[in-house]
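Below is a structure I'd like to ask you about.
Shown here: the complex without one of its protein chains, the others still in place.
For clarity, chains are labelled A and B in written order, and residue numbers in each chain start from 1.
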Amino acid sequence: MTIETPSSARLSCALSDLRATRPLVHCLTNEVVQEITANVLLAAGASPAMVVAEEEAGTFARIAGGILVNMGTPFPERLRAMRKAVEGAREAGRPWVLDPVAAGGIPWRDGVIREFVELKPAVIRGNASEILALAGAGTGGKGVDSTADSSDALEAARALAARTGSVVAVTGAVDYVTDGTRTFAITGGDPMATLVVGTGCSLSALVAAFCAAHPNALEAAAAACALAKRAAEVARRKADAPGSFHVAYIDALYTIRPEELGA
Amino acid sequence: MTIETPSSARLSCALSDLRATRPLVHCLTNEVVQEITANVLLAAGASPAMVVAEEEAGTFARIAGGILVNMGTPFPERLRAMRKAVEGAREAGRPWVLDPVAAGGIPWRDGVIREFVELKPAVIRGNASEILALAGAGTGGKGVDSTADSSDALEAARALAARTGSVVAVTGAVDYVTDGTRTFAITGGDPMATLVVGTGCSLSALVAAFCAAHPNALEAAAAACALAKRAAEVARRKADAPGSFHVAYIDALYTIRPEELGA
Partner (left out) sequence: MTIETPSSARLSCALSDLRATRPLVHCLTNEVVQEITANVLLAAGASPAMVVAEEEAGTFARIAGGILVNMGTPFPERLRAMRKAVEGAREAGRPWVLDPVAAGGIPWRDGVIREFVELKPAVIRGNASEILALAGAGTGGKGVDSTADSSDALEAARALAARTGSVVAVTGAVDYVTDGTRTFAITGGDPMATLVVGTGCSLSALVAAFCAAHPNALEAAAAACALAKRAAEVARRKADAPGSFHVAYIDALYTIRPEELGA
C-alpha cells in the first residue's frame, strides 16, 4: 500500500472550514486535560463545551457539531453519559471521535473501550501502543505513553480501519491517518509536545472539530494532525522547556493561517 | 433609567478591602475551569478552596468568606453538595454567587439553575444569552458562548434583579451590574479573553471574593468586573495570542493596584 502526503490545498481548505464554521465541540474527556482541551479548541477556532451529566449529555450531543469521547479517566457514571452522547451523536448524524487512552493495559478499561469501538466512531485517534492493542496486535504501553513507534502500528491501524469502518489516526513521530484504503502520513512536530499533558488528548478534540467543519473525515483528521504538528514546530522555535512550550503551542494554534498548513 | 460609571474611589476601596482581607472563597465550580479559577483568585488576592463532597460542603461554606456555585458541569452528586453549600452559606450569612452557565440551552439544566436562582444568591453573573434566558426573554446561546450582546440583556438583567433581589451582572463587551434600581456599566476589557477558557467562570469567583471582602454587593460585583477588564487590557498589550494572554492576564490580576481600578 502507498502512503500519501496530504495536499496543502486540502489541509488549507479544512482549516478554512474550521475557522469559518467555529463548530461547537462536545467533549466528554478525562479529568486531567479538560482545561487544555478547551483552550486548544478555542485557539484553533472552535467552541468547546463539556456537558457531563447523563441527564443532558445526549441532548447536548444533538446540538453540537462534533463529539469527543476520551477514555483517560472513565468511571461508571461518566460512561453512562458517554453512551448517551454517542447515542445522540448517532441519531443526529454528528461525527464523534474516540480516544482510547491506555488501551491494552487493564482488562476492565479494554472492555469499556471495545464497547465504544463497536459504536462506530467517525475517527479513532490513539498512539501506537493503543492502536496495536485495539487491533489485537499489542499489549499496551507505559501508562498513557506509547512504548512503540507510530510506524510499528501502521498495519494495525489499516486493519482496524478496515474492520470497523472508522478512520484511524495513529500519532507519534509521524502521524498516520487511514481509512483502510488510503493512508496519509503527516511529518514534523516536536517531541517536546509529549512533555505537556493533554497535547495528544486535545488533538483528538481537534479531530472532532475538523470533522464537524469539513465533510471528509480522512482529510479532517489529517488536517488536525497537521495543525498540531505545525504548532509544535512553531512553539519549539520559541521555547526550550515544556512550560514555555505549552504557552507557545496554544499561541501557534491561533496564529497559524490556513495557507501555512501544507508542507 | 440611568446607567452610572462606578467611581474610581469605590472601585479602589473594594480592591483594597479584598487585598487586606484575603477572603477564603469556597468554589463549587465546573470541571474545566478549576485550576484557572484558583489561580485567578490567588493572583487577585483571595484564598481559593474547592470542597466538593456532600459530607463537608455545608460545613465548609460556613467557614468560607464567600461561596461560588457554577453550573458548567452539574451532575446529581455535585448538585447535592451545592445545595448543602448554599444552605450553609445562607445560615451563616455568607454571600454566594450563582454562575448560570449555558442557561437556556437544555431543559434539565434550566430546571436545576431555576432552583438555585430561587435560593437567593447575592449575585448572579452570566453572559447575555444566560441572563436573557433566566429572565424568560431568550432561548440560550451557542453552548457556553453568548449569541447576544450584553446591552441586549440590560433590561432583562434589571427585571431579574428586581424579581429575585439578587444583584445581576451581565458581562460582555460592556459589563452591566444592577440591583434593579441602580445600574453600573463597566467598559474596557479585550475580546481575546473569550479565547481563554474560564475567564468568565473565574470572574464569578472574583465576584464572590469581592463580596466576601466588601459589604456592598453591587459595588463588589462592579469592582470584580472592573478588575477583570483592566487585567484583560494589560494582558492584551503584552500578548497577541491566547496562550500568552492567559499568562499575562493572571500576572495583571496580581500587579494591578487599587488606585488603577478606576477609569
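Throughout what follows, contacts are C-beta pairs under 8 Å (C-beta built on N, C-alpha and C of every residue); 3 or more make two chains touch, one makes a residue touch a chain.
Note that the coordinates shown come from a computational prediction; the quantities given were computed from them, not determined experimentally.
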{"item": "Residue in contact with the excluded chain [from A:23, A:72, A:138 or A:172]", "value": "A:72"}
{"item": "Selected from A:36, A:49, A:206 or A:235 as touching the chain missing from the view", "value": "A:36"}
{"item": "For chain A, the residues touching the chain missing from this view", "value": "30-33, 35-36, 72-77, 102, 105-109, 142-145, 194-198, 240-244, 246-247"}
{"item": "Touching residues on chain B - with respect to the absent chain", "value": "24, 26, 31, 34-35, 38-39, 42-43, 47-56, 59-60, 63-64, 77, 81, 246-252, 254-255"}
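Definition applied: only the chains that are shown with their structure count from here on.
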{"item": "Inter-centroid spacing, chain B versus chain A (mean Cα positions, whole Å)", "value": "33"}
